[in-house]
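I'd like to ask you about the structure that follows.
Of the protein chains in this complex, all but one are displayed in their positions.
Moving on, here comes chain A:
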């Protein structure tokens, strides 16, 4: 039996692509690229199943293989580390050439068998699929192969249990209680640790950012109120610079107020240099750090 022209075209388009993608699995350096190649092969196989009068298997192929199995592979790749590249050192000498030889040999032997075998004239599934493919498959599965179906069910349950058991980690020490955690915190006090959460970064009249330290009750900046990452990167701003900027702003506002009063009463005696015309959001309370320890968010 020969396939129709459309199917032949589909085959000759998809088959080389599938072989290329499989080669990609063989040579891809990164595991993610290999996984994507395999996914492509599986989707192409689903298309070929539908073309081969097996629409149910085509759908199952997409759902089970590309939807579940390959997603599981990707999850495990993420767990194991996406950049887990292969090592190139050979532990067995000449393993690569032996492997290539065996692979090519297998292909040659199997292709030889196929080319030499005398296949009976193909029947096609038009008759078997008369009551639609899924119905015909279900009749077969739940009559002739019902025992196999049940065994497969047991297998699936066993596999789920095995997945649970294998990935389960036993806790070696007992879980610490809240009381023990509190005691440990208090015990760490002499080493300079604090019991309370760290203070929040400073909130100033003109500045409310993570990189400016808060001021302590004594007016000195609290360095540890800036997140550790910013401190290590050296991206924190000094509190004195912020304070100086606010001081000039307050001075400018005072000068403007003085100018207004001066304009109101005696026109000649304008005190101060009114350079700032853009008073964007004037907060009258200048350097008022109401930042420290109001926020309960520990970092």
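One rule holds in what follows: contacts are C-beta pairs under 8 Å (C-beta built on N, C-alpha and C of every residue); 3 or more make two chains touch, one makes a residue touch a chain; residues count from 1.
As a convention for this text, contacts and distances are computed from a predicted model.
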Practice prompt. Out of "Dihydroorotase", "NADH-quinone oxidoreductase subunit K", "ABC transporter ATP-binding protein" or "Sarcosine oxidase subunit alpha", flag the one the UniProt entry gives for the chain missing from this complex.
Written response: "NADH-quinone oxidoreductase subunit K"
Response to the item:
Contact residues on chain A toward the hidden chain run 1-3, 7-8, 11-12, 15, 18-19, 22-23, 25-26, 28, 31, 34-35, 38, 41-42, 45, 48-49, 52-54, 56-57, 60-61, 64-65, 68-69, 72-73, 76-77, 79-81, 84-87, 91, 95-96, 98-100, 102-104, 106-107, 110-111, 114, 119-120, 122-125, 127-129, 133, 136-137, 140-141, 145, 148, 152, 155-156, 158-160, 162-163, 166-167, 169
